[in-house]
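A protein chain is absent from this complex, but the other protein chains hold their places.
For chain A:
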Amino acid sequence: MSRPEDTLVADIHYNVTESRKYTTSSRIQNVQASMTLRALELLDLSGPSFILDVGCGSGLSGEILSATPPDEGGPHVWVGMDISADMLDIALERDVEGDLLYSDIGQGVPFRAGTFDAAISISAIQWLCNAESTETSPQGRLSRFFNGLYASLRRGGRAVCQFYPKNDQQKKMITQAAVKAGFGAGLLEDDPETKNVKVYLVLTVGGTAQDGNSGDITNVVNGMEGVDVLDSRRRAREKSSGRGDIKPQKGSKAWIMKKKEQMEKKGKVVKASSKYTGRKRRIQF
């Protein structure tokens, strides 16, 4: 699948034709709608809320927020941010309910502390991993975005960001930036290991004491069907407490055998091992 992130910057990629194509394609509309509904489910909002839509584009996801029926906690009032002027133009044409801001999320989130109940972002934050000039770095842009987002959400608020990571490294970079900003972070994958995998970064601000939870991120998916929790924190703790395998001392026979095995796996020509392998020579005069 082609990745527009690799070839161009967001505001240039989504020009007039591309924005129109994106908004009118029924396939994209369906995918966006199902992801927005999934994000809303993860946000678990109880009443009409004030929501930030990061990378709102032409307002496909915002429309769903405005149209949420009252028995599901809606309708929500939302503010959208996007860097593509042409996308915002189409949003204006479509006459969306929310307010729109023309801004770059990598430059921060210009709202005062505790503004929003929740934030959603559909297929946007992977664009932060590309820096278009030498003055900015992906890490810098990610950290400005997550710091701004953290400050603008109220305590106990949640953010759900669906994104398309290029590889595991990018996934890790984004998650680490969020954790560094202070969020409780977890990744939810729908249809893992298929072509249609959807990655949701679920973020919490502070513990939600009113539900009696300790603020653990895994509580977000409590009671949801078909979700397996893989806690990598426990694995990391076990590793650091020394329960993992011990490295052989450098130069020892075990170390030499390990290296030979590694080289063999790489396809290098390795001398056969014998009883003399790794032995010391006798002392010479």
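Operating definition for what follows: contacts are C-beta pairs under 8 Å (C-beta built on N, C-alpha and C of every residue); 3 or more make two chains touch, one makes a residue touch a chain; residues count from 1.
We adopt the following convention: contacts and distances are computed from a predicted model.
Colleague: Consult the UniProt record of the chain that does not appear here and report its protein name from "Coatomer subunit alpha", "Tetratricopeptide repeat 1", "Multifunctional methyltransferase subunit trm112" or "DNA primase".
Modeller: Record says "Multifunctional methyltransferase subunit trm112".
Colleague: Quick one: say which of A:15, A:29 or A:115 touches the chain that got left out.
Modeller: A:115
Colleague: Looking at the full complex, which residue from A:10, A:42, A:60 or A:83 touches the chain that isn't shown here?
Modeller: Of all options in A:10, A:42, A:60 or A:83, contact with the hidden chain holds for A:83.
Colleague: Can you say which of A:2, A:26 or A:133 touches the chain missing from this structure?
Modeller: If we include the chain that is not displayed, A:133 is the one touching it.
Colleague: In the full complex, which bits of chain A touch the chain not displayed? Write them out.
Modeller: 47-50, 75, 77, 79, 81, 83, 88, 92, 97, 99-104, 107-108, 110-112, 114-115, 117, 133, 135-136, 154
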